[in-house]
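Heads up: the structure comes next, in structure tokens.
Only a single protein chain was left out; the remaining protein chains are all shown in position.
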Amino acid sequence: MIEKMDQIFVLLLHWLTGFLPAWLQAIAGVVICVAVIVCLYPALFALAVLLERKGLGRMQNRYGPNRVGPYGILQPIADGVKSLTKEDIVPLSADAVVHFLAPVVLVVAVFMGFAVVPMGRNMVLVDMDAGLLFYFAMSATTELSVFMAGWSSRNKYSLLGAMRAVAQMISYEVPLLMSSVAVVMITGSLSLTKIVDAQNSYTGIFPHWYIFTPWGFAGFVMYAIATTAETNRSPFDLPEGESELVAGYHTEYSGFKFALFFLGEYVAMFSISGLGTTLFLGGWSAPFSFLTWVPSWIWFFSKIMLSICVFIWVRGTLPRLRQDQLMNFAWKFVLPLTLLNLFVAALWRFLGEGWERWVFCSAILAVVYVAMGLVEMRRDHFGPRKYRYAE
Amino acid sequence: MTPLAGFLLVAALLFSIGLAGALTRRNAILVLIGIELMLNAANLNLIAFWRYGPHPEALTGMMFAIFSIAVAAAEAAVGLGLVISIYRHAHTTDLDMMNRMKG
Partner (left out) sequence: MTVVFYILAAMTVAGGMAAMLLKNTVHCALAVTVAFAGLAFLFLDLDAQFAGFAQILVYVGAVAILVVFAILLTRGSETPKDGVASKHWLAGLVIAAGVFAVMGWAILQSAAVLPHEMPVPAVTVLDIGNALVTRYVLPLEIVALLLTAAMLGAVIVALHEKEAAQ
């Protein structure tokens, strides 16, 4: 019975494709899975938007939207109807083809990332040998669509927002990759299903998730910082800072195309937190060994929703970083620490079991973190500001 | 026509398109784009021969292509940096205007 609940979607898929002739079954299975993903994540997006507006509202000491349904739960439907029926304005001097293609490329690239994330036991769409590399290749494509959106609008603010966004995404892509490389090193494979399988064992009641190791914890923190920057969320949301750049690279978009950008941003958040749970939080495995009777997909989606709640929490709490502050932070602080994390992960592997590796790895990471914080992030740059103008 | 011949023809076509672009366009950046197309065509050639060659498990073609991708990216970065600094000096990227050695 427990097995059946755990595999219920897989069994449902087999039952549905059983009605078709044998040569059509594989293709029909893939089409059904893709349709489910394309329907499920926008539904979760609606839930996340509602959660964000109510949650942010409460953190800012106000109610969120509360008019549309009881406690405002029908607000996403109202938002959807609004964005579908608004007039689609394209500026006269905008580059029409590129302006149209930018949200399309963004949404396609973002949804492709879900193909490799394992959402439960045996519930991955394509079990690729180089799954992690495929995921990062797709997330590199989103940067291009951000640039296309900003440039095609022929608007100074859009272009500036797009340039800032692309510079930020490129800067934080390297720490993102490097913090995942430590996980790949210890697991020995780029395949996401193997990474989850390696974390699926328990000592006593505690799981072997990578976040519970020193290098895994440091890697997870750096991964979280890099994902907040990659998806342009606060405190890294200067590219779409409302008080500065109107709306950044999606200033000139209205109606459905803006809804596509919004959808793309939130689904990218889901996708990258899905990857983060797979790499560090054990994917679909249960937190304690006595809880393995709960179906695996429930654990996966709870972990993703927990990550979204943390994203919303961080947005409501921290002030926005300036562009030069965030680039400084990426290249001078996070990147050297990710390289050190690789070294510490290797040390962990080669010191073997026992208490020494815990002590040494934690000590190295803590000492270097404090030292770099004191040295690199000093705030003695006060004084008259030096300006560098672009020519 | 064998599959390998198909891939080689596509690579040859892409190479000559890149060559034509590099030889005919005025803008220095488009010449660099043409060069990148030529490098990519050579990579396609390498991977096609790796796939249809006698010893694919030796991974020679794949390794060569991967190193070529890395080196081409580095060369694009340096080339574009040069173009930017030449633009700062001459205020144009038009290659027909840059026909003097004197600065």
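Labels for the chains are A and B, by order of writing; each one numbers its residues from 1.
Simple rule for what comes next: contacts are C-beta pairs under 8 Å (C-beta built on N, C-alpha and C of every residue); 3 or more make two chains touch, one makes a residue touch a chain.
The model shown is predicted, which means the values in this text are computed figures rather than measured ones.
One chain is not depicted; across the entire complex it touches A, B. For the options A:189, A:254 or A:362, the residue in contact with the chain missing from this view is A:189.
Residues of subunit A that touch the chain left out of view are 98, 128-130, 133-134, 136-138, 140-141, 143-144, 147-148, 151, 159, 163, 166, 170, 173, 188-190, 388, 391. Residues touching the missing chain, restricted to subunit B, are 1-10, 12-27, 29-30, 32-34, 36-37, 40, 43-44, 47-48, 50-53, 56-57, 59, 62-63, 65-67, 69-78, 80-85, 87-89, 93-96 (touch as defined at the top).
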